[in-house]
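Just one protein chain is left out here, and the rest sit where they should.
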């Protein structure tokens, strides 16, 4: 499955190994994984809300756009929702291509679009109580380069 | 070990998992791995020659430069030498940072410098016999953006 | 009947993740005007539209989007995936 939305943890090492093994003809594999930062111990937990149905549609659309724009042999996205602890993996993308530039650019594109165009919302639980993570202006600006 | 030069294969999944687990405070991990392309079956093997001693120095220097230029929590490089078969992993880099842009930029920087500034030479064995892989002009040009 | 969905702090302010709305609103913006009259919580939730994004039938769109034939409208803050 090229796009997965799940609450369960995933095994980054196993996913990367499987993705790489199943990328025939590829010369370059790039992965990105996003982790819950511990913020120096001030963050106790994170909860990710999403929009079931639209989430899968949005991720499929972003992946298809990447595959259409770069010469990729494969691309995948895994994104979790629900409660997460500091240090846990939130999500990952992987891209495979003949050449490194396509793999890097497509992975950055996927991340930029995931940040601002996939319906996930993060809430942080810390010393100051609960806070919804605000979108960053530069996350929106990052889309303009593509 | 942040820089490893070895003839033995490495386990990409295990390396990524270990690197990620030991990256405290990181919010973003980027990995790149380079594979021997099969070139549609026309490539039967690759042999990588290197310059023992200088290789380690060059990789350490490139890694230190990346760590100095971006806000990274960690960075690693593994590069193999000796005989390799199509589909095998040649090398990998991994970078960890609080923010994704630092992790992506540093990984691309490491790759651009590895391509042209680390003393490795690839020889391909195929239907046409043996050929030393020629450096590409755009690999040299890629350094100019940093 | 349109299903109206709320996410994140909008859901929390309104107090419900979803409501069914009988409406003749022509656009999303018209629907918002109707929703604001439902309760003080609704009025508060929709007080700063610059902080709100909308999806119509699960596609991100603008407040000017038409509503004819639409089954589902969702309101939420800017997304923070990744």
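Going in written order, the chains are labelled A, B and C, and every chain counts its residues from 1.
The rule is short, and it goes like this: a residue touches a chain if its C-beta (ideal position, glycine included) is under 8 Å from a C-beta of that chain, and two chains touch if they have at least 3 such contacts.
For clarity, every value in this text was computed on a predicted model and none was experimentally measured.
The hidden chain, counted over the whole complex, makes contact with B. Contact with the undisplayed chain is limited, among A:50, A:80, A:100 or A:115, to A:100. Checked against the full complex, the one of B:19, B:104 or B:120 touching the unshown chain is B:120. Chain B residues in contact with the hidden partner, per the touch definition given at the top, are 34, 49, 51, 53-54, 57-58, 79, 90-91, 111, 114-123, 132-135, 140.
We take it that only the chains that are shown with their structure count from here on.
If you average the Cα atoms of chain B and of chain C, the two centres end up 48 Å apart. Chain A and chain C, compared by their mean Cα positions, are separated by 26 Å. Within chain C, contacts with two or more other chains are made by residues 82. In chain B, 100 are the positions where the chain touches two or more neighbouring chains simultaneously.
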